[in-house]
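Sharing a structure below in structure tokens format, with a few things to ask.
Of the protein chains in this complex, all but one are displayed in their positions.
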Amino acid sequence: MMEYIPLNFPFLAAALLVGISFYILIFKRNLIKLIMGIAILASGVNLFLVALGYRAGGNAPIYTDVPEGPMVLPVPQALTLTSIVINVAVLALMLTMVILIYRHTGDIDSKKSRILKG
Amino acid sequence: MDKLLTHSPILIIAIPLLVAFLTPLIGRAGGKARNTLVIASLAFVEFLVIILARDIHLNGIHIYTLGAIAPDLALPGGAMMPIRIILEVDGMSIFMGIIWATVALAAATFSLSHMARETGQTRFYTLLLLMVAGCFGMIFTGDLFNLFVFLEIASISGAALIAFRTRFADAVEGGFKYIVISAVAGLMFLFGVGLLYAQYNSLNIGFLASVMQYSMLDKIALTLFLMSLTIKTGMVPLHMWYPDSYTVAPANVTAMLVITSHACMYAVFRICFTLYGGVLDASVVGWIIVIIGLLTMFVGVTMAVFQTDVMRFMSYHAISQMGYMWMGVGVGLAVLGNPGALAAYGRDAINGGIFHILNHAMYKPLLFMTAGALFHRTATRDLNKMGGLGHNMKFTLILYIIGALSIAGIPPLNGFASKFLIYESVYQFNPVLAVVAMLVSIITLASFTKAFQSAFTGPQLPEYKNVKEVPKPMLIGMGILAAAIIFTSIFPGLVVEHIVNPATDALINQSAYVNGIMGGTP
Partner (left out) sequence: MIESPSGFWGPVVWIIAAIVALLIAYFIQRRGEKAYKKGVQSETFLMGNPKLSAGETHVRAHNIYWGFFEGLKKYYIPTIAAHTGIINDHLIWLIAGIAIVIIILFIAGGI
């Protein structure tokens, strides 16, 4: 049982990152910290995607001058690149909106700056 | 013409995308050139959707492989798995496509005069076309990761459109809530896609449906898909961000965002019926969907009666009507493994739910646009301040009456036809569901009477003496939807037979979807 832990270490790290981000999203009120929590969630999911493609002792999936042996899967690496680009756009949009909320209400606490409820 | 038909799935997604990036360039030549370009491209997309719908009705599923030598070459050279991204359009996809093309055209016509006094209109039309392209991609794709990418495209442009009028503090707050919820939901969806890829080494929905075994990781992936798409659709108890975001957007943007949440609901049905079709516990997942639908109907309408802000009032009604669709299709899912019950009432329940999607997509944007027309002329959304506007705005009054009678399910309008199918079939599954559905209908009628009395009837108030009727482009936008409502009311049989029945068959019949990709006898 204990010999599985070093093999599965990337997946444990991804689960830890997702768990930390859930804690931040639930308990932290500052809007900038909320955006950091979403960035950590994105890092956790991206780490999970890259880690699931790894094959033990594998080489980079490039056909030029490739040594003998298995290759790691290239598709999850493509999925991760796409996901990183999408998250950059989303984080930029969220930061812009926080700046505008601060200009209008003077506060970036999620309880004090809300106007709509009920 | 034949080439246009073969390439139409990718053209329908690509044309709004290309015109979105051409709009700032043509916008330098003036406002009229840009408006003509936007309306012309949306009209051309509607034409392509109609010819594709006719072809699917006659010939069956259409697939389109991006980057292959021939468009329907899904398995080149005798491969065992499909490679490349494949767009697969069947009866249910083209049903959502017809709805989206019509509502986008009506909303763009409405915005020609509603947004006429705003600055930065070029950016508004760019974002609008990006959202059109994103939602079409979500509806037509046959690949899970492609669904995630287009879901994020539609969410990012939707959030930017909600917060477009940055001079209002609550608009920016609504946009912020929308983008946070969309980001978290999208990342949970991506986690589920990763789990499925790790086990089966493919992202294609048709191939995954044929090799799916219902292991523990598959159950976790099903939950992640279901919950992330449920919060994007706005079902109770995950609905609390929905009225905050949809109240503060410009009225035609809200009309389009309602259809985007319908597309997320389409993705739930695609995953439950087609991806996990033969292997999931149909009765358990069906009951979960039915209970979510029941809660949504009831909580949505009781919160709606309470509101005094007219756009927030309409948003809560949108939530409540989605409960009807989920309940109808959930009953069909719950009896999917039981052929006797499926033939007796399950098929009619799914028919009713899908017909209700069509009806809702016609009267809900109309009602949002009438609320936008009220805001356009009186500069307030508060029902406490309005009164007696029916004396001045006669066309808006008639369009509001058509929309309100339709949503409450009063004969002879089309809302009654779909609710009638849902009541009759759900009653045989469990009578409590039908009783709650009828109660919700009555409270819906009561709340629309309340809004009608507050805004339109009563003596003419002195502060609204100079209010005129709304400009012509807004009336034309609303008139397109009202004409569609009246056509569907007088001929429901035609609509059910030609548009709704193929969609129901496509959902129930999983093997047709799989054989469209993998070949083999249908």
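Every chain is named by a letter (A and B) in the order it is written, and numbering of its residues begins at 1.
Note that a residue touches a chain if its C-beta (ideal position, glycine included) is under 8 Å from a C-beta of that chain, and two chains touch if they have at least 3 such contacts.
On a predicted model such as this, the values are computed, not experimentally measured, just so you know.
J.: For the chain left out of this view, which of B:Ile10, B:Ile26 or B:Met227 touches it?
T.: Once the missing chain is taken into account, the touching residue is B:Met227.
J.: Taking the entire complex into account, which one of B:Gly388, B:Gly403 or B:Pro502 touches the absent chain?
T.: Of all options in B:Gly388, B:Gly403 or B:Pro502, contact with the hidden chain holds for B:Gly388.
J.: Kindly note down the residues of chain A that lie in touch with the hidden chain.
T.: These residues touch the chain not displayed: 22, 25-29, 34, 110-111, 114, 116-118.
J.: What residue numbers in chain B mark contact with the hidden partner chain?
T.: 176-177, 180-181, 184-185, 188, 214, 216, 219-220, 222-224, 226-228, 230-231, 237-238, 240-241, 244, 281, 284-285, 288, 299, 302-303, 305-306, 308, 344-345, 348, 383-384, 387-388, 411-412, 416-417, 420-421, 424-425, 428, 446, 450-451, 453-454, 458-462, 489-490, 492-493, 496
Note that in this section only the chains that are shown with their structure count from here on.
J.: Taking the mean of the C-alpha atoms as each chain's centre, how many Å separate chain A from chain B?
T.: 29
J.: Can you list the residues on chain B that touch chain A in the complex?
T.: Per the stated touch rule, the residues are 145, 149, 152, 156, 159-160, 163, 166, 169-170, 172-176, 179-180, 182-184, 186-187, 190-191, 193-194, 197-198, 201, 203, 243-244, 247-248.
J.: Can you check the complex and tell me which residues of chain A touch chain B?
T.: Its residues touching chain B are 18, 25, 31, 34, 38, 41-42, 45, 48-49, 52, 73, 75-76, 79, 82-83, 86-87, 89-90, 93-94, 97-98, 100-101, 104-105, 113-117.
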